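These notes concern the structure reproduced below.
Missing here is one protein chain; the remaining ones are kept as they sit in the complex.
Letters A and B name the chains as they come in the text, with residue numbers starting at 1 for each one.
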Amino acid sequence: MKEVVINPITRLEGHGKIVIVLDDAGNCVKGYLQIPELRGFEKFAVGRHAEDMPQITPRICGVCPTAHHMASTKTLDDLYKVEPPEPAKKIREMVYNIFMFEDHALHFYILAGPDFIVGPKAPKEERNVVGVIKKVGVEVGLRVIQTRKKLRKLIEMIAGKIVHPVFGLPGGISRPLTEEAVETAKKVSDEAVDFALFTYKVFKDVVLSNKEYVDLITSNAYTHQTYYMGLVDNKNRVNFYDGKIRIVSPRGVEYAKFDAHNYLEYIAEHVEPWTYIKFPYLRKIGWKGFIDGEDSGIMSVAPLARLNAADGMATPKAQEAYEEMYETLGGKPVHHTLANHWARVIEIIYAAERFRELAYDPDIASKNIRNLPTATPDVGIGVVEAPRGTLIHHYETDENGVIKKANLLVATQHNAARIALSIDKAARSLIRNGEINEGLLNMVEMAFRAYDPCHACGTHSLPGNMPLKIYIYNTEGQLLKTIDRT
Amino acid sequence: MSQDFEPRIVVFACNWCSYAALDLAGTSRMKYPPNFLVIRVMCSGRVDPQFILEAFRRGADGVLVAGCHPGDCHYIEGNIKALRRMTLLKKVLKEFGIEEERFRLEWISASEADKFVRVANEMLEEIKRLGPLRIEEAYQHG
Partner (left out) sequence: MDKPKIALYWCASCGGCEEAVVDLAEKILDVVNLVDIVFWPVAMDYKIEDVEKLPDGSITASFINGGIRLSEHEHVVKLLRRKSKLVIAYGACSAWGGVPGLANLYSREEIMRYVYHEAPTVENPEKIRPELKTKVEEKITLELPEFLPRLLPLDLVVDVDYYIPGCPPTPDVTWKAIETLLSGNLPPKGSVLGALDKSLCYECPLNDTKPEKVLIKEVKRPHEVIADPSKCLLTQGLVCLGPVTRGGCGALCIKAAMPCTGCFGPLDEVIDYGGKAISYFASIVDYTSEEEIEKALGKILDPMGVFYRYSLPASRLRGKIMLVER
């Protein structure tokens, strides 16, 4: 028995580790993704004023604080049974789409970009953001940085803070938009749509026109048949901010569609002793171990899962791109992990288009932004689609709105089992008879990154390569060889 | 509980009344236990909640804040401020896991030596029953 430890991404040092176990024939028997990270938010939420949760839970993740802030705020609406006025909902949804756009765009250009824009086989010195800029031009690089800055500034103007927003309250938001914010939103949303379409063009020119990449996307090593989950609107179209949770089977058939209130009927979590992360799965099917297929309860979330779980996009350009993707990849659902990048670009278009729709909606300037709660609080459940997938908050309080119990299902968790599958599969296809192929490192890395995992809920890494280290042990636990790709 | 546990109790006593009461207790040979470390302050309104937290931090098993009766404060409202602060502090101490018997705010005028002795004896007895706070050990405890 051999043990292969991939102490993966520097950025995850101390926050993530992959271990692959080989049998005596040198074939992979199991892959482990270890997440050494626990802070206990669900427990110390107990005793807090419920209305503070939209500011407490974002501290789970400073990369997607807006997702937690929004899930939490919506949970408070539900807890206090108070509907926000229409304008408040629109402002929230607008902020949410700005955030999704910004987060996705950054991922595409800075994180995933190097793999695709520069190319998976390019020398590693070039497989980073500098390489991306070389390929697409300095103006584009600057445009990415400036767009990010403008969008973040706009969120700050409306939500108070960019890292850890504060504006969400049960029944609406804390204050109306200033005139300046309204004007800025319009202007920036036009730029966002342009930028989104431009990004799609880059993706098509660089990735789709290159057969090698397309083959890579569809290659078996990156393919798993799992269930897919995402929020949909009343026409089954993707929605980040609100809707029903829909799950489709590996064959693309609707398996369930439910209100977030019923999440406990559908989702359960499995515990393993070797990691601090829990593995959600479909309760009715059960935990069958780290295997894919229709009989396994493993599901996945994030862009591709969202698109698979929906019937289309609610905005025109995004819908076009949606159709194009499924046409090219041979219909729904798409099981190729790497198609997440494609799906992410489609979502960038949607987020920008939706942002613009809302920015030009006169309601955005309305002063009617809050309904005061009057009901006695009891239970609240809220859901949003975080960039990395479905995010569920669930609080129970006493009659004074003090938390008695909290449960949080975070996006990356939903993908944890599938990521483990990816590691496993990449290892199985690339480790033969004890021969560790250098390509493994790349494959694992790319499979891993496609999910944009946020285990420590950490920031996006800057370089295009994740330094990987593999330790190979023999049956007696002696170190035979290390491979260090740095 | 351990029989030989001798609690350490810190008293913040207002100079104008409570401290005078303590003095009186001494001069009139009323007996009060030796477990009390008395800190004289000009007014109970000068007692910052931070002082009390610091006292517990440094090993006090109990803290008593004593001031003039409402209306008698030499700085007019100092004791009312103390009342407001200690009301909130009590809630916080509870959350810190410090039993309520370990902290008291009392109005003790210059002539109420007997009241001081009574309060002191009560506190002592209750804290003996609770046992030491053992802050340092509590930190080690998972």
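Here is the rule we go by: contacts are C-beta pairs under 8 Å (C-beta built on N, C-alpha and C of every residue); 3 or more make two chains touch, one makes a residue touch a chain.
Please read all numbers here as calculations on a predicted model, not as lab measurements.
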item: Candidate in contact with the missing chain, chosen from A:Val166, A:Ile291 or A:Leu329; value: A:Val166
item: Candidate in contact with the missing chain, chosen from A:Tyr96, A:Tyr213, A:Tyr255 or A:Trp287; value: A:Trp287
item: Residues of subunit A in contact with the chain not shown; value: 1, 3, 10-14, 19, 21, 29-30, 32, 34, 36-44, 46-52, 55-56, 58-63, 65, 76, 80, 145, 148-149, 152, 156, 158-164, 166-167, 169-171, 174-175, 263-264, 267-276, 278, 280, 283, 287, 370, 372-373, 394, 400-402, 405, 407, 409, 454, 456-459, 461-463, 465, 467, 475-477, 486
item: Missing-chain contacts mapped onto subunit B; value: 1, 48-50, 52-54, 56-57, 70, 77, 80-81, 83-85, 87-89, 91-92, 95-98, 130-135, 137-142
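In the analysis below, only the chains that are shown with their structure count from here on.
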item: Centre-of-Cα separation between subunit B and subunit A, whole angstrom; value: 54
